[in-house]
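Okay, structure first, notes after.
A protein chain is absent from this complex, but the other protein chains hold their places.
Chain naming follows the written order as A and B, and within any one chain the residues start at number 1.
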Amino acid sequence: MSRFWRWVLQWGQPGELYQRLVLLQPWVAVASITMLVAGAYAAFWLAPADYQQGEVFRILYVHVPAAWLSLMIYGFMVALALLVFVWQVTVAGWALNAFAWLGAGYTLMALVTGAIWGQPTWGTWWVWDARLTSELVLLFIYLGIVLVFDALSDSKAAARMAAILTLVGSVNLPIIHYSVIWWHTLHQPPSIRGFDSSLHASMLYPLLLMALAFLLVFVWQAIWMLRCRVLQEASQTPWLARRLRGMVENGKDQ
Amino acid sequence: MLWLQGPNGIGKSSVLASLSGGLPAEKGQVGYPGVEILPIAMFASHTAWLGDQNPIKPGWTVWQNLTYLSRFYCSQTVDPSALKGQLQAQNLWAERHQSAVCLSFGQKKRLMLAAFLLSRQPVWLLDEPAVGLDQTARHALAGHMLEALDAGKQIIVTSHEPFWQTLPLLNPRCIKLDLCAFSSPETGIREAF
Partner (left out) sequence: MPYLYELFWEVRWQWRLLMAQPKALLNPLLFFCLITLLFPLALGHAPDLLRQAAPGLIWVGLTLSVFLILPNLFMPDLQDGTLRLWVACRRPLSVYVLAKWVTHWAFFVLPLILIAPLLGVSLYLDLSQSWLMMTLLGFGSFAMVGIGTIGVAVMQKGHYNPFLLAVLILPFYVPILIFGAGSLQPSSESMAFANGLLFLAGLVIFTLFLAPWAATQMLKLTVAQS
């Protein structure tokens, strides 16, 4: 086996994974804070106000990255679910659990910011818009996966069940999405549009910056949750005892 | 014949369930004289498993239950005369049209045995087969086990009491295996780190 493949496979070992996460975390933290500050500056000061909506439209810089991320996390989860289901990687199940929580969080964030945005622009907190409805269904699917993890005492079986559910969801999500769009056009003419006109570059670059910042923050959060999970699962193992002894001797967690 | 022994909760039933394929076993190989050594997942097709539960439907008659259960142990449709023979051997022929609600626990166990004895697999996995059986039925079961051994089959049995000791021919062929010697809880997660 080549060195590369050994390196790839070592991500599946909890001890090695923890070590790598510890090394990775400061870099991700610095990068995400920098991007977040830069993105926020660009979004709230540099970008011009919308000529129709005024300053209100700036919530787009939170709403759209959250919505993108909520879909992207599901994509990551499908990959993790395959790792759990086909190759039975225990660590992938722990990551799946963390990702499901974070995905539910970002979906909720997209829904709440969408409602806050909708109140001044559309005059209502909620419309049965196709995208909003799909997002709501996505939230319920995330919550279902989270609940499956909590429902079973055997965490390995729970991870496999959640992985199957993730895969089932992944094939059903497009169906749900397109049926909702069809339903929307059936019931009412698409009089209200969110934003689908092409953005001016001065508005687009801050958005891309914010999207990248959100992605980095998500990775940072995921690293934290995964580290906690590894320590939780490591109770009573000699690995943890060695680590603790090292911490006491060196005075820091390295 | 192998007698798995040990206190409650040590994992006797789990061993049998893993061998039958009912529990996913992570690793392990099994073999016995006459066949090559197989991974545990492949070994499952050699086994016939008799569990500690009696999945008998109260809505059906004894005959219907036996027909349904026979499907689990025999892949092709079973000849009614073979079913009749098994019911007569288990002393249930007179009750064949009765609803299964009326059966006592021991009778249910005998009904399960009637279905189980139709199996042709070379390895028998018996999980507490004697619970609820009276003295004659236990003696008859031990007789069936001896017959199976003579026919070249292998038996793995869990039981708290060696009910087969009444048969002097069977007793010396039994190897006792105490599972206490093997227990090591939570090795899986330790190895992962």
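To be clear about the criterion, a contact is a pair of C-beta atoms (placed from the backbone, for glycine too) under 8 Å apart; a residue touches a chain by one contact, two chains touch by 3 or more.
Note that the coordinates shown come from a computational prediction; the quantities given were computed from them, not determined experimentally.
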Among A:Leu17, A:Leu83, A:Leu132 or A:Met161, which residue is in touch with the absent chain? A:Met161
Which residue of B:Trp3, B:Tyr32 or B:Trp60 touches the chain not shown here: B:Trp60
Pick out which of A:Leu17, A:Leu83 or A:Val137 touches the chain that's been left out of the picture. A:Val137
For the chain left off this view, which of A:Ile59, A:Leu80, A:Ala98 or A:Val148 is in contact with it? A:Val148
Touching residues (missing chain, whole complex) on chain A: 85, 133, 137, 140-141, 143-144, 147-148, 151-154, 157, 160-161, 164-165, 167-169, 171-172, 175-176, 179-180, 182-183, 186-187
For chain B, enumerate the residues touching the unshown chain of the complex. 17, 20-24, 44-45, 48-49, 51, 53-57, 59-60, 64, 68-69, 71-73
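Keep in mind that, in the parts below, only the chains that are shown with their structure count from here on.
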Determine the centre-to-centre distance between chain A and chain B, using the mean Cα coordinates as centres, and give it in whole Å. 49
